[in-house]
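For reference, the structure discussed in these notes is given below.
Of the protein chains in this complex, one is absent; all others appear in place.
Chains: A and B, in written order; residue numbering restarts at 1 for each.
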Amino acid sequence: MIETKNIDFYYGGFHALKNISMHIESNSVTAFIGPSGCGKSTFLRLFNRMNDMIDHTRMSGTCLINGENIYDKAYNIEDLRRKVGMVFQKPNPFPKSIFENVAYGLRVNDMGDKSFISERVEQSLISAALWDEVKDKLKKSAFELSGGQQQRLCIARALAVSPSIIMMDEPASALDPISTSKIEELIHTLKKEYTIVIVTHNMQQAARISDKTGFFMLGELVEFSDTKKMFLNPENKQTQNYITGRFG
Amino acid sequence: MKKFKKITERVVESIFTISGSLTSIAILLIVVFLFKEGVGLFNSPSVEKGYVLCVNSENSIDKLSVIQIKEIFDSEVVDWKDVGGKEGEITIFRFDEIFNIYSEEDLGEDYGLLSAKLGEVITSNLNIIAYLPQEYAPVGIESVKLLPTESIGVADFLGGKEWMPTATPTPLFGVLPLILGTLLVSFFAILFALPLGLGVAIYLSELASKRTRKLMKPTIELLAGIPSVVYGFFGLVVLVPLVQKVFHLPVGETALAGSVILAIMALPTIITIAEDAIGNVPLSMREASVALGASHWQTIYKVILPYSRSGITAAAVLGIGRAIGETMAVLMVTGNAATMPHSLFQSVRTIPATIAAELGESPAGGAHYQALFLLGSILFIITMVISITAEVISKRQPNKGI
Partner (left out) sequence: MNKKMSQRAAFILFRMLGILVVGILFWILGFIVYNGMSVISWEFLSTSPTEGMTAGGIFPAIVGTLYLVLGSIVFAFPLGIMTAIYTNEYAGNGWIVRFIRVMTNNLASIPSIVFGLFGMALFVNTLGFGDSILAGSLTLGLLVLPLVIRTTEEALKSVPLSYRIGSLALGASKLETIRRVVLPMAFPNIITGLILSIGRVSGETAPILFTVAAYFLPKLPNSVFDQVMVLPYHLYVVATSGTDIETSRPIAYGTALVLIAIVLIMNLLATLLRAYFSKKVKMN
């Protein structure tokens, strides 16, 4: 499970995240909602330290995954990123074959031999509900797939390295409604084995698929509660305004 | 007043429009002039202009190839049977020798009897071959046979292995040694420059700090701006003695020295274009790789380099183009031997160097002159092909599976 305490995050002089504390249970689906630029993606990227790639950033507070401080100097970043998988807003498969895309994480982390890799690729593609559509063309370029298929490929790619947490940054926002619903189904299935955190600006989506929801605004975590409660009976006025479409 | 303004504007704008075609016209003109001056070569006689070859009529030989003529006059072939005739030692007779045999009086006023005397000489020697100016050739005498002079053939030009444009009686215009020399030097230049250039490009775009990049970019621009002749000078004074010492060669002017200098000259081109290509790899690719636990280096060689494959290839191709077209630096450093190259450690000649070295001494309109223009045409075609190839390659998108 994921635990953050008093997280403050700065891009240079800009205070992007203000004193965020939250607790996420394992094997649940948590959604982050809120208007653009409110910090939800930034917060998401804390968990696999993707923000480290950006210069002039500063963070204070603690972030623990399964009890371990992932920002500890001794903590292996590459290992962290294997265990915390990420799916991006726009599908970003590598210019490689479908097979090689899924196998990439395994090769890069030196996980197993040829037969193990083959097996894992198949399993991941099955888990991502893509196997039947691509099993006959594994050697073809990933770019030949449709947008929705490419995104599921990216999910399979993340699954292949056996993460425990999967983070999705607006995974369906670039896709058509049918692909979107396929992915939402997928999330529902995956939650049995993984902890899923998903950023979305689509409130209906959040309501459909998540167990808990966090509402962010201007870098603050305004409200964090069970999804049903958040959407039917929010505690905070701002949350209510956002949900009913008064702004954002 | 307004109408006047409008007219001037129209005029100026049409001038602009016409100037748009300037570069195309320039290329057209270059093509036309190069080929115009060069193509006459294949109509030129293979024997030096204004001269003919005569043999005795009894000689069974009816014609000789360019190579054969050269071999005879170089004394490499000494017997008529070696060129398909009857056995007999070949006697070479050059025009000047007539003055050793006959005095000024014998040759008559205004050399009126010169022709006849030449005829006598030829008639009296069965195995003679005489190289004479056309105006004094003894034509019409039964015992004297003029060998037909063929025009220089395309095959002799493109496939000939010897380049001896000043040889008499038949200059040889085989461009193969020059083409091979050019390819040898350029190939090794790219062999040295590509890994080095690619490495520096990776360093600049992935590893160097902003400050380092700010310092290195002008450095590379400076390298690109140094004139060819200065590189040649440096090569001549530093590199050539170095090569001579290190490899224990009689002289340091070698293809190797040429390749090294060309490599340095091609570096800025390769570095700039490759760096551009690497910098164009989208952030999403890098993020995807890093998010899966790949290290920076793994991301570079597994994702970034394959993605920028076409840009890097374009860089290599343009580097080759640059190397092939270089003139002064190569001229000063590879020596003067227009012979078939066998190794890096010998003297060679490239096409541009040959043109530069020989054009000044070739009489305008002569066969040598035309041959050099043809060489220029070949060079032009090669660099055009390379330029167009690079354009096509760099437009290709990286969506093939790897």
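To be clear about the criterion, a residue touches a chain if its C-beta (ideal position, glycine included) is under 8 Å from a C-beta of that chain, and two chains touch if they have at least 3 such contacts.
Everything quoted here is computed from the prediction, not taken from an experiment.
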item	value
Visible chains in contact with the missing one	A, B
Of B:Asn127, B:Gln298, B:Thr313 or B:Thr339, the one touching the omitted chain in the full complex	B:Gln298
Of B:Ala137, B:Met328, B:Val348 or B:Ala371, the one touching the omitted chain in the full complex	B:Met328
Contact residue for the chain not shown (choose from B:Gly112, B:Gly140, B:Pro218 or B:Pro250)	B:Pro218
Residues from chain A at the interface with the omitted partner, ascending	78, 110
Hidden partner chain, residues of chain B it touches	9, 12-13, 15-17, 19-24, 26-27, 29-30, 33-34, 36-37, 196, 199-200, 202-204, 207-208, 212, 216, 218-223, 225-234, 236-238, 264, 267, 271, 295-298, 318, 321, 324-328, 332, 352, 355-356, 359-360, 364, 372-373, 376, 379-380, 383-384, 386-388, 391
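Methods note: only the chains that are shown with their structure count from here on.
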item	value
Distance between chain centroids, defined by C-alpha means - chain A, chain B (Å)	61
Touching residues (chain side chain B, partner chain A) in the complex	282, 284-295, 298, 302-303, 306-307, 398-402
Chain A residues touching chain B - in the complex, by the definition given at the top	48, 50, 53, 78-82, 85-86, 88, 90, 92-98, 100, 104-105, 107-109, 139-143, 154, 157-158, 161
